[in-house]
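Every protein chain but one is kept in place in this view of the complex.
Labels run A, B and C following the written order; every chain starts at residue 1.
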Amino acid sequence: MTDLSVRIGSLTLKNPVMPASGTFGPELAPLLDINLLGAIVPKSITLSARGGNQTPRVCETDGGMINSIGIQSKGIEQYITHILPVYQDYDPPLIASISGESIVEFELLAARLDKQPGVAALELNISCPNLRDNGQAFGMSAETTDELLRTVRKVTGKPLIAKLTPNVTRIQDIAEAAERGGADALTVANTFLAMAIDTETRKPRIGNIMGGLSGAAVKPLIVRLIYQAHQATDLPIIGSGGIMNGQDAIEMILAGATAVQIGTATFVQPNAMNIITDEITDYLERHHIDQITDLIGQVDVS
Amino acid sequence: MTDLSVRIGSLTLKNPVMPASGTFGPELAPLLDINLLGAIVPKSITLSARGGNQTPRVCETDGGMINSIGIQSKGIEQYITHILPVYQDYDPPLIASISGESIVEFELLAARLDKQPGVAALELNISCPNLRDNGQAFGMSAETTDELLRTVRKVTGKPLIAKLTPNVTRIQDIAEAAERGGADALTVANTFLAMAIDTETRKPRIGNIMGGLSGAAVKPLIVRLIYQAHQATDLPIIGSGGIMNGQDAIEMILAGATAVQIGTATFVQPNAMNIITDEITDYLERHHIDQITDLIGQVDVS
Amino acid sequence: MTLDVSALDRPVQPGQFFHIRCSDNWKHPLRRPLSVYNYDHESHCLEFLYLVKGNGTQQMTLMRKGDTLSLLGPLGHGFTLPDQGALLLIARGVGVATLHALARQARSENMEVHVIMSARTPGDLLTVDTLSRLGATVYTVTDQEGTSSVESVRALSETLICEEGISAIYTCGSSRLGKLVQELAETYHLKGELATEAHMACGIGDCYACACTIRKGNQLKTVRVCTEGPVFPISQAVLQ
Partner (left out) sequence: MTLDVSALDRPVQPGQFFHIRCSDNWKHPLRRPLSVYNYDHESHCLEFLYLVKGNGTQQMTLMRKGDTLSLLGPLGHGFTLPDQGALLLIARGVGVATLHALARQARSENMEVHVIMSARTPGDLLTVDTLSRLGATVYTVTDQEGTSSVESVRALSETLICEEGISAIYTCGSSRLGKLVQELAETYHLKGELATEAHMACGIGDCYACACTIRKGNQLKTVRVCTEGPVFPISQAVLQ
């Protein structure tokens, strides 16, 4: 029997495959076996209601897509009363992605969710390129990252996963800051700030001018960021960006990821996560590897 | 008659299409009409001879490639005696790309080339991810960029083009630093630090572990970087990264580029630059635009 | 394009759409939404009518008899028929695809259907014959003939409303005509519905890519076209 289970801080997942925040919802239930996921990750939630960004909010680019949803949300209270219960009847633990506009908001969100038994861990979206001006994010500064983690750490005992931005000069510095601040794990990474212009209309193809690039096109950048973050910290890493199949997931695990998140692939094929889990199992069996944890960070750089 | 000419500092190019350093050589002559280029840009030259990096030095990724050539060069003297003369008989002005391992080396290289009539401008490769440890580059620091430009500025009157790295948190800061330091133009940008792993052998697919990603996959990131740099400075920008056809070139010009460099596309199709120039002309004619300069930065963000 | 969708076990409403993987071309990963043009519940034949716009629709033209296509659907909320009275459909361009399905449904329930079809040139007018064959009365207007101005369409519509016992009015494909329909519905107290479009990623309600603003009472609300739409009561539409 191949053992797919992995640990993210104190949390054990039965397999390393989970959705990327913002690309998953209960609407997938008829198309995907949610109980076969390693974890459930709903869309990032904000403290108060937000309308989201201008349309168009998505555009296709070669081998990927740009999105600028801007976190449309009905606020934390509605999340607790309406969103969390929807997932109660599924087996996988729920990782709540939270997104504040200030450190205080992150603190309030974490404190509020700390009391929710339905929340197994928190993912701190300190990296959304679509909330603040010109793609700025908390995760672009090591100091802010450290302070933010430190503040949130004080108000909750649940595992904290810092979702880093790839739009930085040295992800190692941010990874270390998150570890110092008390993160239990890192998600590497959110989307890449990007832009596309329609040459016929001369208009940006995203209403908000810029947005976040995801999908296959970004994979070689994410593999590099995982490798760098893994060298810089001992924290478990959740790889996210461009995974389209099991081989991509294995590539990230070899680079240093403990688990993986799937986003864009789900838009292409709603049951992509189930297929990817099967492909990971096939790979392990073919290579006679008993436990997936034996692969983590095992890229051979000799 | 459509006017394709553009100005890069004091240099006038008859059209905005030129090769990206490291992807061009006289061997293209039978396959490409070099006299139809806006400029000639040979491979970056270093002060002393360098052997380059371990093999494999290139690998294909989805919609792009990673390279880690590491600037194999025979040194500046051989460049002056053997490389420059090769291009003497072609019309387009030659932009010499120089790559130092220290600010002093950049200074020495610039001083040496300042006296060469065959060199119309200098491109400072302050952004090669393949020279120093783990993809570090001068262009990752605004201070170093400023100081480097300032130093080089003192030793040459030729137009200075700073080739920026995309692997930074805020390209605006680096663009401003280069402008302050005395740059006449910016190339946006060099390659993205990237990594790929062969899941069967578990080895990195590049001998040097990491390398620089180029090709179509990076275009939406480069368009964004051009847009940001154009907002931050008044310098003419040479867009570079992922241009495969005339429409891609127009997209970058709308984002704020004055000229464009073509690299990976030449590997796919050796006469790509000639085709792209024709496609740009077709676009201008179809849209009844007399001068390409009327398009620069004209993305409609209203 | 006609497909055999025997696996489909749900009813398909006019106005609903399918989210289509046009090819396995890695360069163009996203699915494309296309309205149901016609669905025959007996033969399980599903038809789309589409305009070749970019790569996705281009790829679809390359499909040959016997090829298979990955579809998600039927998705979204379709049109609702009035309890009685005649229908007026006002379509522009390929917007006729979705209204066509509605016309067919209404005709199958023996309702009277009038269709005003607008296009740039007479050559761009689609499916006039099929609609006529269904027993719908078709009026065509085009830019080229100078008959498609909002004012002309308004005049024609008002005549029809007054003379033909129209109880419900539907539109798709033009925001100028959408506005007109909104005014007509309000003035003449008609049931009115509008089919909207939006760029989509998931197509099933998860990603909020397809947001559009609607008016509910006095409040503006952002909803998902793929889930709350693509058909909305015309009174809720916010059109500029």
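Here is the rule we go by: contacts are C-beta pairs under 8 Å (C-beta built on N, C-alpha and C of every residue); 3 or more make two chains touch, one makes a residue touch a chain.
These numbers were taken from a predicted model, which means no experiment stands behind them.
Contact with the omitted chain, checked across B:C59, B:L113 or B:I280, is made by B:C59.
Contact with the chain that does not appear here is found for just one residue of A:E27, A:D62, A:D184 or A:D248, A:D62.
Only one of C:K27, C:R107, C:K179 or C:R215 touches the chain withheld from this view, namely C:K27. Among B:L28, B:I275 or B:I289, only B:L28 touches the chain left out of the display.
Residues of subunit B in touch with the missing chain: 22-25, 27-28, 31, 43, 51-52, 55-60, 62-65, 67, 69, 72, 215-216, 264, 266-270. For subunit C, the residues touching the chain absent from view are 25-27.
Methods note: only the chains that are shown with their structure count from here on.
In this assembly, C is the chain whose CA centroid lies farthest from the centroid of subunit B. Distance between chain centres (mean CA atoms), subunit A to subunit B: 33 Å. One simple way to say how far apart two chains are is to compare their mean CA positions; for subunit B and subunit C this gives 48 Å. Among all residues of subunit A, those that touch two or more other chains are 62-64, 216. Residue positions of subunit C touching 2 or more other chains: 26-27.
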